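Apart from one protein chain that is not included, each protein chain of the complex appears where it belongs.
Chain naming follows the written order as A, B and C, and within any one chain the residues start at number 1.
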C-alpha cells in the first residue's frame, strides 16, 4: 500500500520522520516521504499524484492544532479522497494535554487515527489493524 | 547559667550533641554534657547534682515519643525542679510529622520549648529569648 | 552612509518596529550596568563557578516577568529570552496578532517572546529591572532586526550563527543569505562591543542533537567563531551538548577549547575571550519525569568534569511539552545545588581519543580552507554544499546526509560511513574499529533507532 508521510507546518523535527520512513518500508508499505516543513496542500497534492491510500502526518513542535482546523475545508476541495485513511501523531498540542481531550478533537478535524505521544510501533500496529478491519467485509 | 544536655534513650546520634556542646559554651553557658544514650533518670539526677537551671534534651532516631510520656511522672519524684527550663529538639517522631501536632503534645509532656527539626542556632536563640522574658519582671 | 547604515535603514522599514533612536541606544549601552554583560561575568567570576542558564520564553511581558522572578528566586546566573517561531521567520504580523490574543485570553498562543513586537523600550524595562545578563535564544536565519532590538533592550549575549541556526532549524532557507545576514549581526555586535564590555556571541553546538559526531560539532563551532571574530567580535562562546559518553564529552571539551584558541590565534584574534558552554542532554528525553531529573543531574556532573564556563539547562518536562516556570526554576535550583556539592573532581585526559579527534577536526578545517573561494564564508558555504561538512539528521536540503554514525559499546558516537567528510583514513579505521560492523544492515538500522533513544 502507498503512504504519503511528512511533518506538517513549520515544524523541522526530522528524527521521527526518518524513523517512520524506515519503519513503514520495513512493514512493506510504499512510502512517499515529503520530509519536514510540509504544508497541507503539499500533502493532499502528493496523495492525489501518487494515488496513496494513507496519509500519515507527524507534528512534534506543537503547531498541529493550528493546521488541524483547516483540514476538512481543504480536503473538500479535492475529489476522490473519501477513502483516504488519515492519521496523525507526535506531540499534538503546545505544552502538555490529555489524550482523552485531544483525540476526539482531532477526529472532528477529520483524522481516522490520532496518536498523541504514542510510540511509533504501537501507532503503526493500530494502523495495520485499522486497515485489516476495513478490508474485512 | 548551667545546662544539662544529652541525647535521650537508646539513641546514639552523637553529632548534634557535640555541636550543641560547642554552641552552648560559645554562648556562655556552663555545660554538663551526658552524651548519647542517656536515660531520663540520669538527666534529672544530673540536674539535681549540678543545680542546672536548664535541661536540654536531644532526640534524633524517633524514640523521644516513648520517653516523653514518662517525663511528668518521673519529674514529680524530684523536689525543687519546678523552675527547671525543659527543652527538647531534634527529630521528635518516627517517620515524619507536622510541628503543629508535635509541639502541643510535647508541651503536655512537660517541655517548655519544643524544637522539631529546628536548626540549632534558631533553637538556642529561642532559648535565650525565653530566659530573658522569664527574667524580666 | 556606510553599507551597514543602508542595510539598517532597510530592515527598520517595517510597520511593527519601534522607531529606533540610535543615539539614545548608544548612550544606553555605553552606560549600561556591567552586570548585564555576560562577558563581564566571565571575567569576574572565580573561574570555578559555572554560570547556570535555563531556557524559556513566554508571549506576554507579564508572564516573562513572572518567569524571571522565579529564576532569580532559584539563584539563576544568566536569564534566557527565547523568541517565538513567527518572529524567527520574520513574520511580525502573525506574532502581533497572537500576542494580542495571548494578552486578551491568558492562553499562550506563541511558543516564545515576540521581542520585535514588544519593542526595545518596553523590554529594556524588564531587563534593567532584573539587572542580570540575558541571553537571546532564537533560531532565526535573518536575525538582523531582532539583534538590533535585543541590544537596544540590554540583551548583551546573542546565540546562533549562520550554520548552527540553519542546518538543524530549516528545510530550505538559502544558506548563502544566512551567511550575509549573520555578517550584519556580527558587525553590529562588534560595533556595540567598543562602547562598554563586549557583546558576547555564542554558537549553537547541539545542532540536531542526534548522533552528531564531535568532529562535525567542533568544526562548525570553530568556523562560526572565526566568522564572528573576523568581523571584530571580542567575546565568543563555543558550545556543545552531552554526547552520551562521559569520556567523549570530556575529550570533546578539551579539543574544542584547545583548537578554538589555536584557530583564533591563526587569524590574529588571540585578544578575543573564548568561553566554553555545555548543554544538558539535547536529544530525546525520557517521558518519566523522575528519570529526566537523573539525566539532567548527570549532565551537570559531566559539565563540571568538562570544565564548562556555562551550562544551559533542560527540565523534567522536556519530553512532555513546554515546561512550566516552576519546573524550569526547579532545574536551576537543583543545578546550582549540584554544582555546590560536587567537589574534588579529577582531571581526566584521554590522549588517544584527543589525538584522533584533533586530527579529524584539523583535516576537515584544512579541506574547508583549501576551498577555492575568496572569503571564509564562501569556503564554508561550498564545503557544506559539497558534503565536506555533513550534519546527521539535518532537515536542510543542502545537507548531504551521507555520513552515518552509531554508538559503540561505551556509547561514544562513531563514524561508520564518512560520506564526503575528509576523515583521515587512520581516524576512520579507528572509529570503525570501535564498533561491531559484522552485523547486517537491519541490525545496524535497529541500533541507530536504539541509539537515538538511549536516554529513554
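One rule holds in what follows: a residue touches a chain if its C-beta (ideal position, glycine included) is under 8 Å from a C-beta of that chain, and two chains touch if they have at least 3 such contacts.
The model shown is predicted, which means the values in this text are computed figures rather than measured ones.
Colleague: The complex has one chain that is not drawn here; which of the drawn chains does it touch?
Modeller: If we consider the entire complex, the absent chain touches B, C.
Colleague: Touching the absent chain in the whole complex: find that residue among C:5, C:19, C:105 or C:343.
Modeller: Checking each option in C:5, C:19, C:105 or C:343, the one touching the absent chain turns out to be C:343.
Colleague: In the whole complex, not just what's shown, which of C:14, C:172, C:294 or C:386 touches the removed chain?
Modeller: Checking the options C:14, C:172, C:294 or C:386, the one contacting the hidden chain is C:294.
Colleague: When the complex is taken as a whole, what residues of chain B touch the one chain not shown?
Modeller: Against the missing chain, chain B presents residues 10, 12, 14-15, 18-19, 22, 35-37, 61-63, 91, 93-97, 117.
Colleague: Considering the whole complex rather than only what is displayed, give the residues of chain C touching the chain that is not shown.
Modeller: 244-250, 286, 288, 290-291, 293-295, 297-298, 301, 330, 333-334, 337-338, 341-346, 348, 350, 410-412, 454-455
Rule of thumb we're sticking to: only the chains that are shown with their structure count from here on.
Colleague: Looking at which chains touch which, would you call it a line, ring, star, complete or other?
Modeller: Basically it's none of the tidy shapes, so other.
Colleague: Calculate how many whole Å lie between the centre of chain A and the centre of chain B, each centre taken as the average of the chain's C-alpha atoms.
Modeller: Between these chains, centre-to-centre, one finds 69 Å.
Colleague: Can you list the chain B residues in contact with two or more other chains?
Modeller: In chain B, no residue touches two or more other chains.
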